[in-house]
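I have placed the structure first, in the form of structure tokens, so that the comments after it can refer back to it.
Every protein chain but one is kept in place in this view of the complex.
Chain naming follows the written order as A and B, and within any one chain the residues start at number 1.
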Amino acid sequence: MLAFLIQRVLQAIFVMFVVALIAFSLFHYVGDPVLNMLGQEATEADRDMLRSQLGLDQPVVVQFWQFIVNAAQFEFGISYRSARSVSELILERLPATLELATISAIFAVVMGIVLGIYTAIQRGNWLSKFIMTASLIGVSLPTFLIGILLIYLFAVELGWLPAFGRGEVVDLGWWNTGLLTGSGLRSLILPAITLGLFQLTLIMRLVRAEMLEVLRADYIKFARARGLSRRVVNLRHALKNTLIPVITIIGLQLGTIIAFAIITETVFQWPGVGALFITAVRFVDIPVMAAYLMMIALVFVIINLIVDLLYYAVDPRLRVQGGAK
Amino acid sequence: MSQHAERGDVVVPARPGRLRTFLDSDIVYSWKQQPVVIVATLVTLVMFAGALFAPWITPQNPFDPRQIDLIDAFTPPLTTSDFTGTFYLLGSDSQGRDVFSAILYGSRISLLVGFAAVLFALVLGTLLGLSAGFRGGWRDALIMRVADVQLTFPSILMALLIFGVIRGFLPRSMHAEVAIIVLIVAIGLSDWVQYARAVRGATMVEKSKEYVQAARVIGLPDRKILVQHILPNVMRPVLVIGTIGLALAIIAEATLSFLGVGMPATQPSLGTLIRVGQDYMFSGEWWILLFPGVALLMLALSVNLLGDWLRDVLNPKLR
């Protein structure tokens, strides 16, 4: 267990190192940061001063080390565009993205698993067929088009839900949340569905395929031969075996939710880090891009670690050492 | 059986024509069996044709300012303008641009970027995969590690990042001009990994086969072995990935343009048109958004269905 954990953590550190290297290279080689920060009119002396202030006159290795040390302290310098601290910008917008991503993830996982089980068990009835066809369309459509469609239907035509923004937000000091107000919750519905829909269809198809596979297994037939009810066989035996391989992919899918939030946030003008990133890409705001990259990488790495641990918790074949095999 | 083999003058049955063989194949049979696939094929063909022949079909060139009349702005669909007497099938936008023409020209760009990006990814991925699989060693290790790290991130994020980086190297004034090339490279670069992995696997299988070993023993140069023996054998999985890749590339292009980091409004793709049209969703000019949206929807859906079907027919194992 410990060896496994250490191995996984080392792997995670390696990925973070590579991403840091990329982020640093971005920062160092794409455009001239000094030129970007001071503009064309600054004098040579000004530039030299800023250069040494930023440590840009140091050897590259030292700069990279400094970059890592700073990144570890969540320090990514100043945004070229807004001249504000990048970490401040991100922290300010992180709650919006995390709330959206979390709600979407819960929606996608719960609905995905439930519909996946349903379509696997009730294979062949018209509702399952309908769900499967609908999911095919869902997978084929670009996320932003789904978002626009939902806005048009529920905000413009029906007027039930807000079309953009986060609604009223409560500031808790270290966190600002939209989950505590009615308008905040209502504003969350459409973006969360938009963001979750793609993952939902993916998870659903995966659960269904895996469940159909498991339902063919000998131990399922034997469980039925033992006289266990259909409910127990499907929801206790088949489901648990289905979920093990599904967990990995669901975990990775959750990571992509944060990335896909970029699109949803743009459609719904959601004030999160995704929208911040898009603006950064548009204006080549390298520090923000680098910071966002590091943040996403961290999220992915953490999710991967959690997935590995979950695997361990669910599958006794990994958990229990020894035994006759 | 053995009797036949002994006879020298076995009558060879008249060889059916190529078209005949094709029409009898499993692919055509499977195609005829699925009405959804037939519809998808028709829609795809119509949209491809519309995009290809846009200059001859459309009433105006929406990119040419001289052909556009600002006074016709916001003409509803199926209406003849009171000012210029021009008929607008799908209405006009805020610039007085014919939406129908804009959609056809937009699909042209969407498809161009889609095809070019897939080609880029395919060539790059195949070359890297061949190199990794055939040479092995540090090349293999390096290429596959890079692929692993890149696979950790969704390709749309990679495309965004690459797009941003390429822009960083270019002077700002050039951004709009080279947008289409930057887009192709960004999407292509974000998508080479799958090809490289498939090609590497196939190459390693092929490399270990005896005929390749024999070719090496008789001193055939590596280049020749790669091109003549290995490449033909790895093309099938590559083409299968490519068919799915086209739908993904079209969606990626539309998404980037929608996000405002793809094609500029002066040279709109379907994604750009949707982004621009979104502003008029609330003010009642629904056609500016709806028609490009439907066009993208049909294109993405039918190409996707077609790709899925082709993948299943060509290689059921790849599922």
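Going forward, a residue touches a chain if its C-beta (ideal position, glycine included) is under 8 Å from a C-beta of that chain, and two chains touch if they have at least 3 such contacts.
Throughout what follows, contacts and distances are computed from a predicted model.
A chain of the complex is left out here; the name its UniProt entry carries, from "ABC-type dipeptide transporter", "Cytochrome c oxidase subunit 3", "Taurine import ATP-binding protein TauB" or "NADH dehydrogenase", is "ABC-type dipeptide transporter". Counting contacts over the entire complex, the absent chain touches A. Only one of the listed residues, A:Ala12, A:Ala223 or A:Ile278, touches the absent chain: A:Ala223. Contact with the undisplayed chain is limited, among A:Ile68, A:Ile244 or A:Leu305, to A:Ile244. Listed here are the chain A residues that touch the chain not shown: 217-230, 232, 236-237, 240-241, 244, 314-317, 320, 322-325.
Throughout what follows, only the chains that are shown with their structure count from here on.
We define each chain's centre as the mean of its Cα atoms; on that basis chain A and chain B are separated by 26 Å.
Across the interface of their complex, chain A is touched by residues 149, 152-154, 156-157, 160-161, 163-165, 167-169, 247, 251, 254-255, 258-261, 271, 274, 278, 281-282, 286, 289, 293, 296-297, 300-301, 304-305 of chain B.
Those residues of chain A that touch chain B in the complex are listed here as 15, 18-19, 26, 30-31, 136-137, 139-145, 148-149, 151-152, 156, 163, 255-256, 259-260, 262-263, 266-267, 277-278, 280-282, 284, 286, 289, 293, 296-297, 300.
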